[in-house]
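Of the protein chains in this complex, all but one are displayed in their positions.
And now, chain A:
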Amino acid sequence: MLIKQRPSWVLPESEVTPKSIYLNRRKFMTGAIASAATLAVPGLLHASDTSSDLKALDYRAAPEYSTDEKKTPLDDVTAYNNFYEFGTGKGDPAKYAGEMSVDPWSVEVEGECERPGRYALEDLLKPHDYEERIYRLRCVEAWSMVIPWVGVPLAAVIKQLQPNSRAKYVYFETLHDPKQMRAQRSLFSTVEWPYREGLRMDEAMNELSFLAVGLYGEALPNQNGAPIRLVVPWKYGFKSIKSIVRIRFTEEQPKTSWEMLAPSEYGFYANVNPEVDHPRWSQKRERRLPSGILRPNWIETSKFNGYGEQVAQLYKGMDLSRFY
């Protein structure tokens, strides 16, 4: 008979402070601090509520895929984002992504596969167990973070959808709904919505490619791409498309948003590469966030963001300064 023994340090569930209560405490504290600050400097504060009703996730750690570098604090990961559907300011997504509703959510699967159709998010994820992977994220703007994602390997989901032999690429789309995404209503946006991304099939099937549904053990906050987003850590951050509503298997290389916008600046591959500069700035170094005020936290950028061992073989024989 298997007797489950509980180590002495495990608290019974009943003694753990329920999440709702400690979140409320936190909310109360930030509220108190905020009101004090507002009294001192009126009109300065715009409260951004990040973690009110996020649900905790069950997952196992995947140390084999995780870096042990210092993680970027949750507050920074959720307050400093590029999610242009909500504005181009780094704080805009935290401020406005609450206008997007992520439940219920469905993903349209189409193209060269045996299992096309409209999937409720739960059905797409049901067959898989969540794992936590701590990845580096390198933005094309020369800053980077270390983020503990929770999710499933992209390869597992793709296998479930059974792409056929004509599927050479997989294409993704973000939600396009100007009612929920305020910057999609902007008159002077040069992005042609919806936001589009894509991977070559072998890139998508690589063990590192990941579909995240959470970070720091909880469901993704909207500004980080809720409820489901791609994470491809050896590529610049813009490849890791957020709030996915469409997955299409294609024979032809799909057009991706940044490539459509400025083909001389952003390519389809967008592999992190210190040897190929962005035309407007250098990619040799990056600021690992949080960065200091007087001493910026500069580190050298590594080729493939340090994941060369897992992915370099995908690009054997390719001229990466041409296929950037």
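Throughout what follows, a residue touches a chain if its C-beta (ideal position, glycine included) is under 8 Å from a C-beta of that chain, and two chains touch if they have at least 3 such contacts; residues count from 1.
One rule holds in what follows: contacts and distances are computed from a predicted model.
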{"item": "Chain not displayed: protein name in its UniProt record (\"Protein-methionine-sulfoxide reductase heme-binding subunit MsrQ\", \"Sulfur carrier protein ThiS\", \"Probable oxidoreductase protein\" or \"Spermidine/putrescine transport system permease protein PotC\")", "value": "\"Protein-methionine-sulfoxide reductase heme-binding subunit MsrQ\""}
{"item": "Sole contact to the chain not displayed, among A:55, A:70 or A:280", "value": "A:280"}
{"item": "Omitted-chain contact residue, chosen from A:62, A:201, A:276 or A:289", "value": "A:289"}
{"item": "Interface residues of chain A (partner: the chain not displayed)", "value": "37, 41, 44-45, 72-73, 76, 79-80, 84, 87-88, 90-91, 143, 183, 186-191, 261, 280-281, 287, 289-294, 296, 298"}
